[in-house]
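With one protein chain held back, the other chains of the complex are shown just where they sit.
Entry: chain A
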Amino acid sequence: MTFSDAEIWMIIAALGAGTFLIRFSFLGLIGDRPLPEWLLRHLRYTPVAILPALVAPLVVWPEATGGQPDPTRLGAAAITIAVGYILKSPLWAIVSGIVAFLGLGALF
């Protein structure tokens, strides 16, 4: 990482302030006034859209393999999703994903 200490602290401060403002937004500024339905409908899909968009390139073109698709990582990702989806448990999904990553890594 090529950031200076000052830059790292600026990132932390900006992210901290921005995250607080997001959390404070409606509770603090709008109080108990109702929101437009279309906005709530879009906000409902932020976690299931933003996180996959972040992860997809990391899974398909991992930097550790020089950007080449890698059966170990693809398999571990698929197992993590399957276990998380079926058991509805982040914890078991993480555990299965890590075990699968280590296990498949020993195979390939």
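In this text, a contact is a pair of C-beta atoms (placed from the backbone, for glycine too) under 8 Å apart; a residue touches a chain by one contact, two chains touch by 3 or more; residues count from 1.
Simple rule for what comes next: contacts and distances are computed from a predicted model.
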Assign the chain not included in the display its UniProt protein name, restricting the answer to "Cobalt transport protein CbiN", "Cytochrome c oxidase subunit III", "Oxidoreductase" or "AzlC family protein". "AzlC family protein"
Contact footprint on chain A, counting only the chain that is left out: 1-3, 5, 7-16, 18-20, 22-28, 30-33, 35, 38, 40-64, 73, 76-77, 80-85, 87-91, 93-94, 97-98, 101-102, 105
